[in-house]
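Only one protein chain is missing; all other protein chains are in place.
A and B are the chain letters, set down in written order, and residue numbers restart from 1 in every chain.
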Amino acid sequence: MDFYLVQFLSGLAQAATLFLVASGLSIIFGVTRIVNFAHGSFYMLGAYLAWTFVERWGSDVLGFWGGVLLAALLVGALGAVMEVLLLRRLYRSPELFQLLATFGVVLLVQDAAFGVWGPEDLLGRRAPLLKGTVDILGRPFPLYDLVLIALGPAVLGLLWLLFNRTRWGTLVRAATQDREMTAALGVDQARLFTGVLFLGSALAGLGGALQVPREAVNLHMDMAMVVEAFVVVVVGGMGSLPGAFLASLLIGQLQAFGILVFPQITLVLVFLFMAVVLVLRPYGLLGRKEEAPPPAAAAGPPFAPTGRRAGLAALAALAALAAVPLLAGEYALIVLTEVAILALAAASLHLLVGFGGLVSFGHAAYFGLGAYGAALLVKHVAAPMPLALLGAPVLAGAAALIAGWFCVRRSGLYFAMLTLAFAQIAWSITFQWYGVTGGDNGILGVWPPAWAASRAVYYEVTLALVAAALWALRRAAFAPFGYTLRAGRDSPLRAEAVGIDVRRHQWLGFALAGTAAGLAGGLYAFAKGSVFPTLLAVPQSVDALVMVLMGGIQTVAGPVVGAAAFHLLRTTLMASEHWRVILGLVIVALVLLFPQGIAGFARRLWNRGAEA
Amino acid sequence: MNRRHILHLIGAAAAAWFAVPSPASAQQPIKIGEVNSYTGLPAFTIPYRQGWQLAVEEVNARGGLLGGRKLEVVSRDDAGKPDDAVRIAGELVANEKVDLLSGTYFSNVGLAVADFAAREKIPFVASEPLSDAVTWQKGNRWTWRLRPSTYMQAAMLVEEAAKLPARRWATVAPNYEYGQSAVKWFKELLKAKRPDVEFVAEQWPAQGKLEAGPTVQALAASNPDAIFNVTFGADLAKFVREGDNRGLFAKRSVVSLLSGEPEYLEPMKDEAPKGWIVTGYPWDQVKTPENTAFVEAYRKRFNEPPRMGSVVGYATFTAIAAAIGKAGSTDGEKLLAALAGLKIDSPFGPVLFRAIDHQSTMGAFVGRTDVKDGKPTMVDWRYADGAAYLPPDDVVRTLRPAE
Partner (left out) sequence: MSRLVVENLARSFGGVHAVRGVSFRLEAGELLALIGPNGAGKTTCFNLLNGQLRPDSGSIRLDGAELVGLEPSRIWSLGVGRTFQITATFASMTVRENVQMVLLSRHRRLLGLWRPAARQFRDEAQAVLERVGMGGQAERPCGVLAYGDLKRVELAMAIAGAPKLLLMDEPTAGMAPGERQELMALTDSLAHEQGMAVLFTEHDMDVVFGHADRVIVLDRGQLIAEGAPDAVRADPRVQAVYLGNAA
């Protein structure tokens, strides 16, 4: 009994941190609809800044808590600066574009933290007067954790007061429920957003700062936290702070007790939980339908039906690419092979995002499962490459059929997070099922057979298959299938009223996108010779989304252009050890210069030329 | 980052695509490709890079190799991703025309590059990845490894653990191959020596996401006599702090992998655990001529004390230089022949690259942790030569795929 009580308290302490960070994220998302990937970075910055302050002044109570608070406020100010300098310029872009900007910020902060605080983990001071433990039913429990436990509800209470008893809070709540309305009421939206970014980021910073007495501050804190914070927000129900509070409590307890029942479950526990909650409850635990965000990608201008000239241009580009082996070296072929494969992966995601309005955070799952499909066939039944390449889309497509059936029943960020949950489940299976997948050591020796062993031949094979698949995807997009996806995105109401079963169609779209991504994954496996669970991991999914957004979601060529731009940039920059800061700056610059994406920008130039 | 740096980068990028390198001449440098997780795990890899830089500078200051050719290292970040590493290896081989590949930290990155090396028929000296698979189950003709494997390090600790009176053991290890195989070997080898021990609890936190309070509490609940720990880095610091808080380590023995390495021990400052049995590197106490010379040179060059990574980087490139010298050529087959049975002097003492499984006999220091003058350190240490902790040859042969 005493043991379970102490375990329960440990879970509560963990929950408090989660709640602080997640509440900030929830507030920011609720008002601005920005999927803020940089939130974890602010959490990490809070920890680093607090470490610095606490090292300097933290020997007494005032210095310690003053340092923690100062760190939180500074991080809040940084969040406000990000809003003013970056996000504010993007409010008229497609909603997701801000996600790309915050991704650039993530890269910048990673490198900046490394530059300022160095590579080593930093163990900070413990909180003065709170170093010891108290006995709870005969078991020692850290005093500091008791403070954290009290802090969670305290912050919830303060936020409640702020939102229910102040004019500013009322405005924020109104904006959460109806942005247009508040704009119509003459509220200065820009100032409101800056304030919200300040508050949300400060909460993240506070969450980070409070970790200093508990753990070593390190460069991996951002990624470790941001995904979990999203999970909390979505499980609790978007727009609901009590929901976020409840979700953090549940997740804290799940982690505390889950490891007792099944210690190996640590990898996937929270995602399993999220999947179950979202399958059972469309708006999370305490979320309400009215507070659910609109579909993430709103209807845009019509896709330009590409004319004969564009078709000829694409053919010419293909011919030029096919001729590259005559000129370029081996490495160029390696990179171009990858670009072609990633272009297909991005195009498959674009089918969902651009046409269906379905933003997936877990598309890498199907790319990775395709790679595994091919690799498993090669390893376990010695399949020849063509057969393995056939198996890749089959496995990925089958998985997409299963996951898609659940996912399309949710919309907006709930859909996105459910796809992420399924991707993480798939990832953990490849990670932990040693007997079949080789676990994190992966599957080696998946090289092309002798006839395709040369880089040039494999490049041509890839180019041919990718071109054919892209052509087929494009046909599908402009065939009734793609139109129907768009119809479901433009107006689900109208679509249903003209006999379209929107869910079923989205489900099939999800499966088709997964199948195409699977083919890309199979090709990737043979290009690399080995497959690893990293192919299904979150960063891979984020990269795919970044490619689609970089290219621009409202053009057909967007994902191809985006994949090429992102991959060429990344591979080129990686020759420098500061590639993250450069890539981050490039992304931020692109976002500011081309708020319609690269291909969107090009199309506008083209159109302007045509009109003139 | 200045403009010249950027121009250089753009130039390099352009060259990367179309450069057609001229054939090697007598005075052209010998190029070694190096891949590591500089952004993924800088705490280890930055000292590691300084280590190999020192080795390369020393070789070149002595006049280079093969009649005056300088050693040149082309180093790249793999961001901790195996697929990036394979592409970079391709770039290094195709564009930079390197004669040998080296580096890698994470086991899956090491294995991916090893597989690539075997396909491209280019020697690969893996410096850090600890997985047994690198030299055993997935071993190949072209791949060699410097650091003692998970098996070897577990065996070193088992030797000490078996001497403890403890009979009830609990384990805590990161939930991936390294943690799993460390625990597997520790259990197997300890049970062989001490049939009376039992393992009463195990915890598998996700790497980098250890929930310290619940984990410590869960371990304490099983009331073990001793704990075997495999977590490292930020997880370790969290675990130590929380375990200390809650009295987990009081009256219990702890045996801990890698925790004596300066990169993991020193950040814990005066809170570092005392009396843990660990593998590591007490750099300031090892007074052998080899280590003293290395530490002095390193401090002089970089103005900071060496880490474990520094030794690994230094020894890797010492070995590479020695192999090239012994081969008298940069030909791949000749390098393989030279690496088989190659002997070098590392800061840890003599190291032999075994022909039988391509594993070097580099060892580790086994001792107890302590805190002196507010600084963590190792006491009662001894050098455990890797050669003594490998299975018999006939067993090793069964572990490697036939060539």
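Odds and ends about this structure:
Throughout what follows, a residue touches a chain if its C-beta (ideal position, glycine included) is under 8 Å from a C-beta of that chain, and two chains touch if they have at least 3 such contacts.
Quick caveat: nothing in here was measured; it's all calculated off a predicted structure.
For the chain that is not shown, the touched chains among those present are A, taking the whole complex.
From the options A:412, A:482, A:514 or A:595, the residue with contact to the chain not on display is A:482. The residue touching the chain not shown here, chosen from A:280, A:450, A:498 or A:593, is A:498. For chain A, the residues in touch with the chain missing from this view are 299-303, 305, 472, 475-476, 478-484, 486-487, 489-491, 493-502, 505, 508.
Note that in this section only the chains that are shown with their structure count from here on.
With centres set at the average Cα position, the gap from chain A to chain B is 32 Å.
Contact residues on chain A toward chain B in their complex (touch as defined above): 3, 6-7, 10-11, 13-14, 110-111, 114, 119-123, 126, 133, 139-142, 145, 214-216, 218-221, 224, 255-257, 259-260, 263-264, 266-267, 327-332, 334-335, 338, 431-432, 439-442, 444-445, 447, 455, 524, 528-530, 532, 534-535, 539, 571-582. Across the complex, chain B meets chain A through its residues 1, 5, 9, 12-13, 16-20, 38-39, 42-43, 45-46, 76-77, 79, 81-84, 86-88, 90-91, 93-95, 107-108, 111-112, 114-116, 119, 131, 133, 138, 175-177, 180, 202-206, 208-209, 211-215, 217-218, 220-221, 233-234, 237-238, 241-242, 245-247, 263, 266-269, 271.
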